[in-house]
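With one protein chain removed, the remaining protein chains of the complex are shown where they sit.
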């Protein structure tokens, strides 16, 4: 009963968000603040605002949340009540972030999202990887949030107010501005899993797929982009932060794309792809121009649509086939079995992958092109080095993206023409996986409750491209299509030869996860043992020593009691004499 | 006669008494030296009475009282010495170590 | 003249006291005690405190020393010279006594260095009797109670246990 209540509440709330977004569309931007209390000369309080950015994000969050809630109705049955409640709480937190005008209200939404993602990743808490993935996710985002909090302090105290609308970059001294924005950047990097703090997103995949779709594709990780867009004039006012952002974005883009190319599980590929696409949005923002901001937001919207779609399709694969690993899915590709039975999923996943790869005509193509155009204009007209770097890296990433999308698509849905189905491609670590025919009798299409959202998102993945008007720069459009081809052809040729050469360094994702474990987790565990022993043996020893010294002293004095009456008398007389002398001395 | 003469005599007698009490081994000789100390006190009282002359002969009265007190005290002292003798067979004050604290097991 | 008498008696008293404290034979120590007490009684006489002198001889020499001699007899005190007369601490005790003597002596000399005693005979039994029974009646009565208590105490202490 509780489960149905929360299911209805979940779907209702996300629909409500869409309704609010609709109502607020076109309303003049204004802010209201409430529950303020003053601390010294600063006021700590809450404030909300509505403007075009809020409406846009509310719409995106609403749509994706509705799709996820509906999808989860049939996807998930055990512990549904807590699941739906947490997803609703998450959606509310994301809405708070989007609507907040006071930095503290934004921080509250920001960290409640982190907590919800922790709880939802560990939804299947009987699985080991879910437990460890959840803790890693929360700690890394929490580390980022500490930087975020310090950033709020620096900016708030510098500008004398914690209200976003009142943050005027002119009043804040450049040093404080750069420090504040850099610290906020730490929070953003933590939350959107950019390079230094990126290892938690791929490990967050054991969570249910709808959660991955909502949190780790569309909303939470995009909150960083939203924050920079919201504080865009503050961020663009400090050049150093922009260069740092550009560097981080470009590095993450290439890093994530390379890792995606070597991943062997559908959700992990999509996770790395999300990190890479987010980096593209950040690179657009780092240009510092209004076109950059517009391109980033446009890419954010389209990305939310097609990445959400892809994760939900992966969910269907997981739900129907039981696993999303290439090695398992390949067994069902004989005579196109997978394609024919999961027909709708196949079509929608193809649309999603096409949009992600940037195949012309799909939403991804248009949004990536706006990013390329913004980079080109910034580089060409303003002649800034960042422009050229961003242009080059986005182009390269487009090619890589096309490569891993085609690889994923071909390996999952199509049987390689190579001899004996290219046994060695994925199975070298799974010796008993002979490619015999699994009984595909039980394989059947997902229920309509799951397919509905897929179709809706598929339509969005195509339609959204045209929503922003068709002002295309033909040269760049042609260039990006060529890049996509450069990505797809190698994938096709490798697939046709049945080989999947995964370099070890990419497979282990540059060893960063093990390095972090060695650098931080092991020393902290060692320090904790030291602290516990320190308390028990070092400080405890001193306290016990004080106690022991008491008893030792008393034993010492007991020796004086010899039992001889005369010694006592002598002692007494000596005492009297001494006192008499003392009295004499003092009297003088 | 200078007042200080009897007082110095009393001091000497008193200190001899103290030495006797602290140094002598036999309990009875301790009591004897105690008597010496009391005599020194009497001497002091009488000397001050002669010097002060308050008309009431306070010093000498107190001397008489001290003498009676000494009598009572020596009676009891000797009773105790007899008990010591009966208990231990000797009256050596140095050897009577009953008051010592026995080393019980530390708690 | 009284000063000379007093000095002689004092010297005798001190000599006898030294012998009491240091003599090796305990019975001799008791007898030297008699001489000391007699000399002190002489000193009282020199200070014109005749009644106190007489009481001193009567009570001290007559009663207390006799009691001591009885005690010596009862505790079978050896008459031959004792080998270890004083305890190991005697030098320390002597030092303490000497320091005490110096302290008290200096105190007395410092306080009453130049005082003189006028020889006014006021020690007769009649003056002592009037002062005891006029001003010092209460202490006198309490003293009698004290003597009674001492008496009972002595008896209780020397009670022979039924069993042994």
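Letters are used for the chains, namely A, B and C, taken in the order the chains are written, and counting of residues starts over at 1 for each.
Definition applied: a contact is a pair of C-beta atoms (placed from the backbone, for glycine too) under 8 Å apart; a residue touches a chain by one contact, two chains touch by 3 or more.
Simple rule for what comes next: contacts and distances are computed from a predicted model.
Missing chain, UniProt protein name: "NADH-quinone oxidoreductase subunit M", from among "Sarcosine oxidase subunit delta", "ABC transporter, ATP-binding protein", "Branched-chain amino acid transport system permease protein" or "NADH-quinone oxidoreductase subunit M". Although it is not drawn, the missing chain touches A when the whole complex is taken into account. The residue from A:122, A:236 or A:320 that touches the chain not shown here is A:122.
Note on the undisplayed chain: of the listed residues A:18, A:139 or A:506, the one touching it is A:139.
Taking the complete complex into account, A:153 is the one of A:153, A:414, A:510 or A:568 that touches the chain left out.
Between the chain not shown and the residues A:23, A:527 or A:560, the one that touches is A:527.
The set of chain A residues touching the chain not shown comprises 35-40, 42, 44-45, 82, 104, 107-108, 110-112, 115, 118-119, 122, 125-126, 131, 134-135, 138-139, 142-143, 146, 149-150, 153-154, 157, 524-525, 527-532, 534-536, 539-540, 543, 547.
The definition used in the following text is that only the chains that are shown with their structure count from here on.
Across A-B and A-C, it is A-B that has more C-beta pairs touching.
Centre to centre, using the average C-alpha position, chain B and chain C are separated by 8 Å. The multi-chain contact residues of chain A, meaning those touching 2 or more other chains, are 566, 570, 573. Listed for chain C are residues 87, 89, 93, 96, 100, each touching two or more other chains.
Contacts from chain B toward chain C in the complex involve residues 1-9, 11-20, 22-29, 31-33, 35-36, 39, 42-43, 46-47, 49-51, 53, 55-58, 60-61, 63-65, 67-76, 78-83, 85, 91, 93-94. Residue ranges on chain C touching chain A, taken from their complex, read 87, 89, 92-93, 96, 99-100, 103. Across the complex, chain A is touched by residues 18, 21-22, 93-94, 96-101, 106 of chain B.
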